[in-house]
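Note that this complex is displayed minus one protein chain, with the remaining chains in position.
Here is chain A:
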């Protein structure tokens, strides 16, 4: 391997790391606030990529129908629950919050889909269409079992992944799509070493979003409330933070992150209905390196995964996924070495 090749692979690795950074942050956020390992993250990214592809192709994105159906189901569930509890005063709020508000993005999408749209408008539409999906799904699937064990929540997340993957096939078909690059051309970073502007845009956008994410968590009261819920759920309730509200907010942020991931990755990778799982799993490796709790370590994990994937594809393309996933073994060994957690049952009396 020459230095030139190493540089090219490093740039590719950084582009991948940018994707896994956003996805990893999303996974850590959901897990720390709700204890859900959000397996369908990649599926939502696929929905945003394919929605953008449909809008670019001047086709009507089926995502509009998905959001409408999910909103209808969620409102029906909320209304039935509130009527059973006799909380009739809450009905208008539930219809507004779970029915009308999530449908708001559908209106501009419905009106503008099928026409030739400027790239930024198409991206904006694809993003806002995807944003209501995760909070609606979570309200339907995870909210009723929010007190269940992590294992039950994981199983529900897996089922949700298979459901979304199937819906992806139904909506978008088996063929792959690639969207238009936002920027064309190359820029010379070092003498004789050129990098595509698209890759720089990916890395820059990802870093900017990660910085925004960090600022929101550190500097805003709502961000602090999310962190507080992650740190101590009972303590959060005792100061008036509503776990259901923080969960909805978390899922909304994660939906947006997944939307960005899909839009950033789609110009450089052909996206199929089932491309989401592998993106989610590789981000999960990054999140595991961060112990599903540390954002800075997850960011380092994302860089490790991106770089390893890039170099592994050069050494042995067929084995690149195996090599990336094998990163879990040293990561888990190191974490278990430094972890203070006791094994299950270790507190049982010895006999």
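Following the convention adopted for this analysis, a contact is a pair of C-beta atoms (placed from the backbone, for glycine too) under 8 Å apart; a residue touches a chain by one contact, two chains touch by 3 or more; residues count from 1.
Operating definition for what follows: contacts and distances are computed from a predicted model.
Engineer: One chain of this complex is missing from the view, so tell me which of "Amino acid/amide ABC transporter ATP-binding protein 2, HAAT family", "Protein-arginine kinase", "TRAP-type C4-dicarboxylate transport system, large permease component" or "Septum site-determining protein MinD" is its UniProt name.
Structural biologist: UniProt protein name of the non-displayed chain: "Amino acid/amide ABC transporter ATP-binding protein 2, HAAT family".
Engineer: Among A:58, A:150 or A:237, which one touches the chain that has been omitted from the display?
Structural biologist: Of all options in A:58, A:150 or A:237, contact with the hidden chain holds for A:237.
Engineer: Touch as defined at the start, partner being the missing chain; which of A:151, A:221, A:318 or A:333 qualifies?
Structural biologist: Considering all chains, including the one not shown, the answer is A:221.
Engineer: In terms of residues, what is the contact footprint of the unshown chain on chain A?
Structural biologist: Listed in rising order, the touching residues are 221, 224-225, 227-228, 231-232, 234-242.
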